[in-house]
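With one protein chain held back, the other chains of the complex are shown just where they sit.
All chains are identified by letter, namely A and B, in their written order; residue positions are counted from 1 within each chain.
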Amino acid sequence: MIVVDNVTKYYEGRPVLENVSVEIPEGTNLGVIGPGGCGKSLLLKIICGLVKPDKGTVEIDGVDVHKLKPTELADLRFRIGMLFQNYALFDFMNVADNIAFPLRQAGETDEDEIGRRVQEMLDAIDLPNIGHQYGRELSGGMKKRVSFARAVIRRPPIIFYDDPTAGLDPVTSSKIFLLLRDIRDNYGTTSITISHDIEGIKEICDNFAMFERGRLVFHGTRAEIEETEIKIVRQFWDGFSDDELNV
Amino acid sequence: MSTSPSDTLDDGSHEAPAEAGFFARMLTSVGQPIVELYGIGKGIMEMFFLTFYYLIRGRKRWSAIFEQMHEIGNRSVVFIAFTLGFLGMILIYQASFQAMKITGDLQLLGALFMQLLWREFAPTITALMLATRVGTGMAAQLGSMVVTEQVDALKMCAAQPVEYLVVPRFIASVVMTVVLTLFAVLVSYLAGAVTANVMFNVNYLTFFNFSFVSWFDLIIGLVKALAYGTAIPVISCYAGFAVHGGSAGVGRATTQAVVYASLAVVVLDFLISGVGFIYLIFLA
Partner (left out) sequence: MAQLKTVIESPLSAIGDRFLQWSAEVGGMVVLIGQIFVRLNPFKLDGPETWRNMYRIGVKSFPIILVTALLTGAIMVIQSGTYIQQYGAYGLLGWGAGYSVLREVGPILIGLMFSGRVGANNTAELGTMKVTDQIDALRALAIDPLGYLVVPRFYAMILMMFLLVVVGDFTALLGGAVTSQYMLGVDMELFAWSIVTYIKLEDLFHGLFKSIAFGFAIAVISCHFGMSTSGGAVGVGRAVNASVVGSAIAIFVIDFIFTYTFL
């Protein structure tokens, strides 16, 4: 269970995130939507401890993330998988080593076992033959899929997806969301997904949160968001503006 | 000390500052660098201690260490050979010219040159060259990784960036700085010998005189090389990790790395030379 309590973060005097409180029960999938640049990615980084909030706390399974020592933080990170918006593939190693990296970090030394699991992942993301290639040789969609493989190879109980389909064509996007659905159906993970792809998010998430200018303007179930009267949320959810935009 | 691209498109029209404003600006221009310097100094010391911690306690990845040694050593050889070769020629040329005018005797030229090379020029100039080449390289590499979120990704895969990235570079740098210093002595000395022979007709046998060089000189040279080899990677990696702001940030970081690393070399040179001198005069 992830508990975000009153998190606030300033950047150059302005609040980028303001009094954000949200609870994500275990096994549920939260979809996060909102206009670009309103702090969604930053919130994700604060939750996994990469960035410290100026106010407020984040607790994962009862443990305050920002009070942990480096070794404890590392242990926590073994339980979280993160798909970065810009892939963040290590450019000094090939695809196979990228995907194998979390395994090696966890202490796995059996190279055959590592090879087997990496190939398993490569097959799952439908790119069975690119293990020896480097990130710069791949297309955006392929890099996203490799990044996904790296994030989930250890079957972490918590997964964060930061804009998994940004800049991808419709076919590749649906492939990615299929993978996300697969994980959700088979592993009972707790997840947070940030996306502008409303159709995709509708499929895989149970609860939704919408941010606008660093504030939480909606948090509820799918049923609630379908019925909501809040204008901004309606515009985003339905995908068109019938009159002036409120953002 | 930080600039942004928009800074350079400033059309330069500002209001004329009032008297008080000017004075305040003067104070700020003196005080601010000091505050900044303190922050940077603290950061560098932190990086140094972290590096040492992981050096002792962390896992060593030999493949990464060798890769870095190749990057620092093999790829700097030509550069060092070039610059120190020229330096050797310049120094011998100057020294011979002056010696000819004063004493006309170039007997001890080779001996003196060897001593100075070991004590001062080889370690220091090599380190300055490495600070430029390797310092910018490391800062740029790590800075790019910060900008593309690879450092965050490392953390999310439960790896420690300092242990994974800095320690191999640190080990490689210390080793290679010493090795390249030895190489520099060789190249510079040979270049000097050739210059002395071709320009001033000094016999090679006369030139190759190592009698002046004592254990003291060798130790001083080695200590300097080790100190420089430690300072350069710590400062450059710190600058790389402190990047923020895209390509402008990477540019800033590489500049900072080369400047502070070079400054550190000069300061360490002064300190070690000073200590060595005091030892020689008062204790030996």
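The rule is short, and it goes like this: a contact is a pair of C-beta atoms (placed from the backbone, for glycine too) under 8 Å apart; a residue touches a chain by one contact, two chains touch by 3 or more.
Predicted model, so just to flag it, every value in this text is computed and none were measured.
J.: Wait, the hidden chain, what does it touch out of the ones we have here?
T.: Across the whole assembly, the hidden chain touches B.
J.: Taking the full complex into account, find the residue in B:G73, B:G110, B:G143 or B:P161 that is in contact with the omitted chain.
T.: Touches the omitted chain: B:G143.
J.: Using the document's definition of touch, tell me which of B:I90, B:V175 or B:V223 contacts the absent chain.
T.: B:I90
J.: Of B:L27, B:L218 or B:L263, which one is in contact with the hidden chain?
T.: Touches the omitted chain: B:L263.
J.: Using the document's contact rule, name the residues of chain B that touch the chain not shown here.
T.: Answer for chain B: residues 1, 3, 5, 7-10, 12, 29, 33, 79, 82-83, 86-87, 89-91, 93-94, 97-98, 116, 119-120, 128-129, 131-133, 136-137, 139-141, 143-144, 147-148, 246-252, 254-255, 258-259, 262-263, 266-267, 269-270, 273-274, 277-278, 280-281 touch the chain left out.
One rule holds for everything that comes next: only the chains that are shown with their structure count from here on.
J.: Flag every residue of chain B that touches chain A in the complex, lowest number first.
T.: On the chain B side, the touching residues are 145, 148-150, 152-160.
J.: Once bound in the complex, which stretches of chain A touch chain B?
T.: 45, 48, 50, 70, 74-75, 77-78, 80-82, 84-86, 88-91, 101-102, 105-106, 150
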